[in-house]
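One structure below.
With one protein chain withheld, the remaining protein chains of the complex are depicted in position.
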Amino acid sequence: MPLLECGRIVSDPWQTLADDAALPSGPCIVSLYRLQQDEAVRTAPHLRLGVALPVDQPAEVLAPYLDRLSLVAVNFPTFRDGRAFTQACSLRERLAFRHEIRATGNILPDQYAFLLRCGITTVETQDGADPAAWQKAAHRFGFGYQPSVLEEPLVSGLRRVIALDR
Amino acid sequence: MQAEVTLPVGTYGYQPIDLAFLNNRVAQFREQVARRLSGDLSEDEFKPLRLMNGLYLQLHAYMLRVAVPYGVLSAAQLRRLARIARIYDRGYGHFTTRQNIQFNWIKLEEAPDILAELAEVGMHAIQTSGNCIRNITSDEFAGAAADELLDPRVHAEILRQWSTLHPEFSFLPRKFKFAISGSPHDRVAARFHDIGLIAKPGADGAVGFEVFAGGGLGRTPAIGIRLREWLPEHELLAYMEAILRVYNAYGRRDNLYKARLKILVQALGREAFAEKVEAEFAAIPKEHYRLGPEIVDAIRARFGKPHLDAPVDAQAWLSDRRRRDPAFDLWVQTNSHPHHAAGYISVVLSLKPRAGIPGDASAMQMDAIADLAERFSSGEIRVSHLQNLVLGHVRQDELYTLWQALGPLGLATPNRALITDIVCCPGLDYCTLANARSIPIAQRISERFANVELQQQIGPLRINISGCINACGHHHNADIGILGVDKKGEEFFQLTLGGCGEEDAAIGQILGTALPESEAVNVISRVIDTYLARRVPNERFGDTCRRLGVRFFKEAVYAAA
Partner (left out) sequence: MGLEVRNNRRQPGRSSIVTANRLRDGQVVWLAPEGIWAEDIAAAEVFDNAVIEEAIARARIFEERRVVVDVYGVELDSAHPGLVPVTERERIRAAGPSVRPDLGQQAKGATAHAS
């Protein structure tokens, strides 16, 4: 599945690890269950670890593990289910998580600016996705009317510049 | 004399950056429509996107719900709505119970052009539908009423902006509705909204809010719980973020009919819900979300001020005219509202003419009202959630001339808050969700009680009609509520009694079994007869109902059947 970052398809070093699979040497995303249950996963030295946060769990369940995580994947079972937006915002704002937040599942390019302003950094898109369409959607509006979890320069009044490229 | 030409009175004056935003939104939607027509987007993908631009697929065609933020329009905006009605629709619009306007005969392929024309005058249909934050409604006498403590419309605008394309809250479990009032007399039914705010002044000119949450009507009406008695202005956005965050995270996603905030509040219990909100609020970085007075002032500066400079004898002039013209006197008595400024008055333009369609206005009427607003009310028009229009700032010595102009337009019906001032959803004549037609029974009641003296004798009495259990007619909040139901393919009507949307909030109780239309109207007549026979002097219907109880009426009325 093509990985989108800053409006471009990039290579994806991460693999998703089944609950019963042996630990690899490269970066791997485990289930929340495995993260909580498998001490070996948490303590493996030099292992870049990510977790797939289930859509119905508050981001706070990851609090005990954050210093161990390089990636959190949040999921959209349908594009209408917006819980992942709150999970991402909580990770950034409440939990001060600084690493990659990846959106997976069913997402429309029209949602890209929302994803980015909630602190999501990469998006797992469907095969055949057009990065140009995503990038165009992200830059449709030059500003937002509300604070976001990003540091966005004030324009005037409530308006903040939407500056999404890193 | 006119108010400032540059800034619209009573509503936010868009700056070029804001108009550019609207144009970007139009361009976005134009592309989304193109992708739908080309097959790039499926209907399933397109539907939430078009709903977030106010476009429904309804019984006869697409229906477009245009936003009227906190119910205020400038004359230029109302003229534009008239033009939309004429060019793109069938020459009329319908004002809704959330202060918006609906057009019923819209073509999808013309919707982007309509939105482009609306954008030219600072209007849009952003988030008037969909699972997002909807129109923030307010008091139709805001900024004018003598009993108001604070004009809430600046904060309504702040909340509107804050909620517009909010990145975290655009895909909520369900719709989310705000109401804000600045009067202790709650004319906005704050306790029946997802979030209801009562703005109040505090010590040293500070502004704060009483916060209610988890109220609503619909299938399971509920009165909101009070979360805060006093939320300081600078914490407003942070606190709203906290509530929305809890709702977005925990609201149900599995069942459309159990997804509103009120269900979550009931499921968790008020204590647990309040705790979650406070915990979320505690964790929010206050400085980042601070609503400083400089921001409030910057937005307030974009609101024009009404012209308020009446001659000293304006009031005497009005009194004199009232003495000399009984029909005018009646209209003033019924349809006016006291203004805070000497020599001024607010008036209700009733959209409930005898046997008319409640809340509908023709393009011709809209244009005429725009002209009258410019001439008599600083170019400002208000839309009431009771589906009437209001001119807020009329000089008392000009009121008679205004009234004379309203008569021929069919806008001078002296029935504000009376039994024929009926609130009515579009019903089965227009709406795919309805089980029964609502407008014909409204028309029957309007005819039955058309006599002006009888209406005056009955006094204030709120009738609301909904064509289905979704309760867009807000029938739960009415003295007499009417719910249309489908009984074996026939239209039947369920009556409720004793509802109230104001600060003494109450949900109406069922009066008896559902009845066919003519019997329902007869039962209503018997309810009125019972009231007239049993009331104590000067007792309003609502008070008599409270005093005697719904069961008393039930027995009196159904026994006679």
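Letters A and B name the chains as they come in the text, with residue numbers starting at 1 for each one.
Keep this in mind: contacts are C-beta pairs under 8 Å (C-beta built on N, C-alpha and C of every residue); 3 or more make two chains touch, one makes a residue touch a chain.
Computed from a predicted structure; not experimentally measured.
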In the intact complex, which of the depicted chains does the undisplayed chain touch? B
Thinking of the whole complex, not just what is shown, which of B:Tyr12, B:Phe29 or B:Tyr62 touches the missing chain? B:Tyr62
Full-complex touch with the removed chain, picking from B:Asp113, B:Asp371, B:Asp429 or B:Glu539, is B:Asp429
Given that one chain is not shown, which residue among B:Lys107, B:His185 or B:Lys286 touches it? B:Lys107
Would you indicate which residue among B:Gly39, B:Gly205 or B:Pro537 is in contact with the undisplayed chain? B:Gly39
Write the list of subunit B residues that the hidden chain touches. 36-39, 43, 57-62, 90, 105-110, 357, 428-430, 432-435, 437, 439-440, 443, 489, 491
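Heads up, the rule we're going with is that only the chains that are shown with their structure count from here on.
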Please tell me the distance, in whole Å, between the geometric centres of subunit A and subunit B computed from their C-alpha atoms. 39
Residue ranges of subunit B in contact with subunit A within the complex: 17, 20-21, 24-25, 27-28, 32, 41, 45, 48-49, 131, 158, 161-172, 237, 245, 248-249, 253, 283-285, 288-289, 295, 298-299
Footprint of subunit B on subunit A - complex, ascending: 58, 79-83, 85-87, 89-90, 93-94, 108, 110-111, 113-118, 137, 140-148, 155-159
